[in-house]
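Every protein chain of the complex appears in place save one, which is left out.
Coming up: subunit A.
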Amino acid sequence: MQRIEEKLKILADAAKYDVSCSSSGSTRKNRDGIGDASASGICHTYTEDGRCVSLLKILLTNHCIYDCAFCVSRKSNDVKRAAFTVEEVVDLTMNFYRRNYIEGLFLSSGIFKNADFTMERMLRIVKKLRQEERYNGYIHLKTIPGASEEMVKEAGLYVDRMSINLELPTEAGLKLVAPEKDHESVRKPLAFVNEQMKSFKEEKKLIKHTPIFVPAGQSTQMVIGATPENDFEIMQVANDFYKNYNLKRVYYSGYIPINNGNSLLPQIGSAPPLVRENRLYQTDWLLRFYGFQLDEILNPQHIHLDLDIDPKLSWALRNPHFFPVDVNAADFNAIIRIPGIGRQSALKIIQARKFGRLHAYQLQKIGIAYNRAKYFLRCADSPFMLGHPSMEYVRIAILNAGNQKSRQQVSAGQLTLF
């Protein structure tokens, strides 16, 4: 009989490669018990890798019948195995929650016996929390691929978010490292839950007391850099999933080598592609919040994101005809396309310019990244200029000007000649 400490160590360690720790988007209220969901989500602490810790993220067990090469819990891997009992998970969750350590529970699991057997056990935990402990905090449940629709539907009535990981961005990549899995078994439950969410929402319009169903929506995750997909392929897949399944988030997880067993995967010691991961997230944000279309950023001519500069700057350098944008006249959608200006600053600019034309010093104070933005905008005291500066010059000037974190990181990975 393992002690609870050891189980927690093994099963938290095995769950940590799941990136999602979001606790936002749910509207669950405290009804005569304990806990509620915070719409904005709360990160209760951060690990030394700088990632947010919002939920108690654990596997129910790391026993698994599958043998996916990229996964630390795969059948053939020689690691210690453990399994929580239903009571242990409930006790841990409640006691961490009451001490304000966490926003809620993120429950995933290796697959033991079969999908339904595993899903049934997870469902028992969720129901015990909601019904016996009267717990209304956040719950993120991993849907087990292959679990019956009845079980998935029942779970949806108790949890806030559900997710299934795509694992590898393309079917071909997945077949290389996990021949037993396919994308279809991910798409099917995502589509099913999405349909259910829609019909519950429809019903709610007619009948007020319709229960909430997965109020914080669904998400998925792709491993980046394990297989040779390019950025264009990855973002096409993400775009497709956002559109077809109304996902709240797609997570990109730079592959961290965990074994040398499979010669197709990067070997232990190779650094995770953190800069690339960051660029993918930036692209994701541009698509969702900045009104960009995918083919503006990535297309068959540009299949890779520039690691030295962010994708918005990269787009701007390729489209000099769009600039300069006059911040005293342009509309919001044009201003947020200026490199160095985000949505918050753009909003401030729109409001502030009603009181008079804005000057450079005011833009700087408002908090835009002026050193980057200055090549792409005009304000009240911009000097008169003939023609455009060469974009090649702008690129070099921006790269040389101070704070380029990415440049240091990129060059850290390169060999010096002398």
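Here, a contact is a pair of C-beta atoms (placed from the backbone, for glycine too) under 8 Å apart; a residue touches a chain by one contact, two chains touch by 3 or more; residues count from 1.
Criterion: contacts and distances are computed from a predicted model.
Trainee: Given the options "Endospore germination permease", "Biopolymer transporter ExbD", "TIGR03915 family putative DNA repair protein" or "Response regulator", say which is the protein name UniProt records for the missing chain.
Mentor: "TIGR03915 family putative DNA repair protein"
Trainee: Consider the whole complex, including the chain that is not shown, and state which of A:34, A:329 or A:396 touches that chain.
Mentor: Reading the full complex, the residue touching the unseen chain is A:34.
Trainee: Specify the residue from the set A:79, A:334 or A:366 that touches the hidden chain.
Mentor: A:366
Trainee: If you put the missing chain back, which residues of subunit A would it touch?
Mentor: Residues in contact with the chain left out: 4-5, 8-9, 12-13, 15-17, 29-30, 32-36, 38, 40, 42-53, 56-57, 92, 95-96, 98-101, 134, 254, 256, 271-272, 274, 348-349, 351-356, 358-359, 362, 365-366.
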